[in-house]
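After the structure tokens below, expect a handful of questions from me.
One chain of protein is taken out of this complex; the other chains stay put.
Chains here go by letter, A, B and C, matching the order in which they are written, and residues are numbered from 1 within each.
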Amino acid sequence: MGTDGTTIAALMSDPRSRDSNKPACQVCELPLPELEPDSALLRVEFSEVCGTDVHLRNGLLSGVPYPIIPGHVSCGLLEKVRGTVRDVEGRTFVEGDRVTFLDVHRTCHACWQCLVAHATTRCPDRKVYGITYGIDDGLTGGWAGHIYLKPGTRVISLDGVPSETYMAGGCSLTTALHAVDRADSASGDTVLVLGSGPVGLSAIALATLRGARRVLCIGAPDARLSTATAMGADGVVNFTEVTESDRATWVMDHTGGRGADVTIECTGVPAAVTQAMRYTRDAGRVVIVGQSTDHGETSFNPHLDLNKKHLEMRGCWGSDYSHFHRSVDILRVPGVAARWSAIKPDRYPLSRVDEALDLVANGKVIKALIIPQP
Amino acid sequence: MGTDGTTIAALMSDPRSRDSNKPACQVCELPLPELEPDSALLRVEFSEVCGTDVHLRNGLLSGVPYPIIPGHVSCGLLEKVRGTVRDVEGRTFVEGDRVTFLDVHRTCHACWQCLVAHATTRCPDRKVYGITYGIDDGLTGGWAGHIYLKPGTRVISLDGVPSETYMAGGCSLTTALHAVDRADSASGDTVLVLGSGPVGLSAIALATLRGARRVLCIGAPDARLSTATAMGADGVVNFTEVTESDRATWVMDHTGGRGADVTIECTGVPAAVTQAMRYTRDAGRVVIVGQSTDHGETSFNPHLDLNKKHLEMRGCWGSDYSHFHRSVDILRVPGVAARWSAIKPDRYPLSRVDEALDLVANGKVIKALIIPQP
Amino acid sequence: MGTDGTTIAALMSDPRSRDSNKPACQVCELPLPELEPDSALLRVEFSEVCGTDVHLRNGLLSGVPYPIIPGHVSCGLLEKVRGTVRDVEGRTFVEGDRVTFLDVHRTCHACWQCLVAHATTRCPDRKVYGITYGIDDGLTGGWAGHIYLKPGTRVISLDGVPSETYMAGGCSLTTALHAVDRADSASGDTVLVLGSGPVGLSAIALATLRGARRVLCIGAPDARLSTATAMGADGVVNFTEVTESDRATWVMDHTGGRGADVTIECTGVPAAVTQAMRYTRDAGRVVIVGQSTDHGETSFNPHLDLNKKHLEMRGCWGSDYSHFHRSVDILRVPGVAARWSAIKPDRYPLSRVDEALDLVANGKVIKALIIPQP
Partner (left out) sequence: MGTDGTTIAALMSDPRSRDSNKPACQVCELPLPELEPDSALLRVEFSEVCGTDVHLRNGLLSGVPYPIIPGHVSCGLLEKVRGTVRDVEGRTFVEGDRVTFLDVHRTCHACWQCLVAHATTRCPDRKVYGITYGIDDGLTGGWAGHIYLKPGTRVISLDGVPSETYMAGGCSLTTALHAVDRADSASGDTVLVLGSGPVGLSAIALATLRGARRVLCIGAPDARLSTATAMGADGVVNFTEVTESDRATWVMDHTGGRGADVTIECTGVPAAVTQAMRYTRDAGRVVIVGQSTDHGETSFNPHLDLNKKHLEMRGCWGSDYSHFHRSVDILRVPGVAARWSAIKPDRYPLSRVDEALDLVANGKVIKALIIPQP
């Protein structure tokens, strides 16, 4: 924490102008904002480092107004509220409340995407705290002592949900909930999850909770696959140790030779999209949620992999408020929340965010939490 | 027609053993079958030559028991009925009735695909008249004076629908109806159809009838595009004359810069699958129905083309009885049937089926009908 | 039009305090508003009298802040724009543009209904011009020379759509589009529409446009049924002349003895809801859109009418922006717009709105338009 009227933050510089001898982020002291009406100041308890933050450091995302304070999904205590900030059920927040918030701001509810297509995650006006809001927009990232919750930010009470449990899921949980909704598995289905990163792990738990009879996971490394098992996977395979053809055989062996009823791709690897099609049964469904940035192309055979299979593929982009709200609701069930305690996040102070980025980039940790308070 | 107790048929030989100096099909005389209980003999009025028949000649389909009598969708008069043959509403057919029938036989309604996945077009027991039934199975193709309608064949009255109108749609109409169902466009949508072959043309008409505000078609050659316009397309582009990038621009210009709400791919060209994704708006839907045989791979960018677009792609395989039944019902509406009269099928006797195959293969005719009666 | 700086309006008084010797509405002169930023003043070309307005006069709706200026769906010219008013595609409106607007204002996009249930037509914050906005909210109804389009009002260009065609549909068209979407009929279905008021008539046209093979209508009086036929109904029955049992027989006679695939109830009569269930086939769908106010109860047999029939019933409330936007889009197709020209609206000046209300209440006119300009 800074001196009176200031806070500290890890500021990420522009990759194009970055001095490669220096870390990507530097801790600095920033003034606390004057609050606009119906806004609030959040004292950050936890923020997180996710794959998106690695992309941010590597300059792989468009529309990022560097320098920025990274950290999109975060939680903490409302330190100051000016005017009225309400939850969606009309309850007024008071200072001291422990909360999280939808990291997406300014969904316009006034454009064709929002109002005609009802595809709000494709609204061009959206700004995301910690990603497309930069330092010029204020204290808009979670790798800081405080976040300025601008008017219109959708705040959610964490009452009944431990902060750590919530952050063990974090942005991956809401993304996975969107993907599992879109996968629309039936009670008793076999669900295959490709990828054992945070999104894959939450998808495993949510698919199990939705009534899958069997959840399979292909991922790596072994430590993550152990977590996958702890979160509900009935079978796991380390793709670094098993050939693609043997992986296909393994899936067929577990699915009566037909392939998974539903496959959820959470890998970030283009070739996995093609594999997802091949590992899924005829007339099954594939959700693609792991291709959050551009890693190039993949090829497939549209006759064999899609048309003749009568297959359905669904891209899944972002999350909206409902996924955050329902994620928190789901974690309010004690037995359910316990699943996410299998993820043991490592904790890093602001001074070590570059190290945390390295570990996430290399898959050395499952989840890295940032603890900005000294 | 052959002598008493016989009929004539065009028999297609095995591509592997074919003498390249001779035509693929030869007209021969075959005995009429003894009818089993609850079966019938159809005197063929029209059969057709479709893209599948070209694949048959080229040996591109698996599971074909050459030699076969090609011709899957056909119509004619019931010349003989033994026992009872009923339609799905319980009406008994009598000799002289003008009918068509579901070319798919033996969908088992007893396997996992039929009974658990409810994906009957993926039933492994299906046999298709003129494709996977061969001469050893009897008079099982439409390029013949008679077809033996085995017990359990689903027969449909053509009462109220002229035979030629029905055959102008033919197998393409039922395939297109399945695709348009699966495309699930909303009233007022812009629908893009890729391909102007028979499936594409029927898809254009059906998409218009389903309430599309605007149907666009990219195809070739110009003669087919004129037919596309006659069947309801509001705008057409000849892909042989316009670059891919200009085609994309053309689609965007007609869709407020967003892309089509729904795209139906009916081309047979793998690259068109990728184009379909790119020509479709965010959160839109793509149906892939044109990849009925293996023409190789295509590549795409799963981040840009699928995940970030929040796109949905649906493979569409085959047709079931409902598509045949509803197709005939739809054609019973005079104003609707009129659309298909824009397709002016060329007619060929059995002795010219090879010529008809060439013309279909080269896109020289839109639709070739076989008239087996002398 | 009033003197400089004023306009004229028909003001409807509170039914509870109304002097029964006087008309419900009185024309008065009201000051034109000072425009807030990003608002506009619409010079009204047409407004309409619909069933809701009759309910308003009769005091059957809750939450109405009498006195009000009725008239929810309206169109006209933008006389003044202050700041920027854009359409959903980002185009800026200029003075002189001919437009309509979503009569629902202040959908909050911040409550549980909006953000979690995605059921924006059930948002408790919604205010409807001409219904739940009253004179204290400004010039908020269409039975006036001008409407004040408050900031945030969703304005739609009528470019390419004649005002009269649009108003012939009016609020009924958007309501019917919502209902027809929700009815989700398949190409070739038989659709039964109960009711031949404006919603029923638009539902008939839209169901036909969506590919119904046959649209049946049960309504009254004969003049409306003639319009039903002109808008696309293939068969009509006057319920005042045919017993309920004979109506059921008539439906069965037209549907192979099974009942309609889809029934859309647009009557306002509770008993019609039960009839809708009985006139629909097993595993069919019923949409209830005609019960917009409380006319009491109906009874049905849940075993016979719902459970054993495996029937689906869908209530359909209000419209959102997409229904307005798409309605205008649909009317941009000349051949489609022509259907609505079968409705020949009668026209009334502000001084005759009570008379128009009487005629609508008694079903004497199909559609009454208000022309406020002198």
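In this text, a residue touches a chain if its C-beta (ideal position, glycine included) is under 8 Å from a C-beta of that chain, and two chains touch if they have at least 3 such contacts.
It should be emphasised that the depicted structure is a prediction, and the values quoted were computed from it without experimental measurement.
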- Specify the residue from the set C:Q26, C:S157, C:S226 or C:T298 that touches the hidden chain. C:T298
- Note on the structure: Which of C:R122, C:H254, C:R332 or C:R347 touches the missing chain? It is C:R122
- Message: Can you tell me which of C:R18, C:R258, C:R332 or C:R347 touches the chain that was removed from the display?
- Response: C:R258
- Could you tell which one of A:A10, A:C25, A:L177 or A:I343 touches the chain left off the display? A:L177
- Per the whole complex, from A:G83, A:G188, A:G296 or A:P374 the residue touching the absent chain is A:G188
- Task: Kindly note down the residues of chain C that lie in touch with the hidden chain.
- Result: 112-113, 117, 119, 121-122, 256, 258, 270, 273, 281-283, 288-304, 306-318
- For chain B, which residues lie in contact with the unshown chain of the complex? 86, 88-90, 107, 109-112, 114-116, 118, 152, 154, 320-322, 325-326
- Chain not shown, touching residues in chain A: 89, 177, 180-181, 186-188, 206, 209-211, 213-214, 256, 326-327, 329-330, 332-333, 336
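As a working rule, only the chains that are shown with their structure count from here on.
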- Task: To the nearest 5 degrees, please report the angle of the rotation taking chain B's Cα atoms onto chain C.
- Result: 180
- Message: If I list every residue number at the interface of chain A and chain B, are over half of them used by both copies, so same, or under half, so different?
- Response: same
- Note on the structure: Whole-angstrom distance, CA centroid of chain A to CA centroid of chain B, is 44
- Note: chain C sits from chain B at a C-alpha centroid distance in Å of 42
- Message: Residues of chain C that contact two or more other chains, please.
- Response: 89, 326
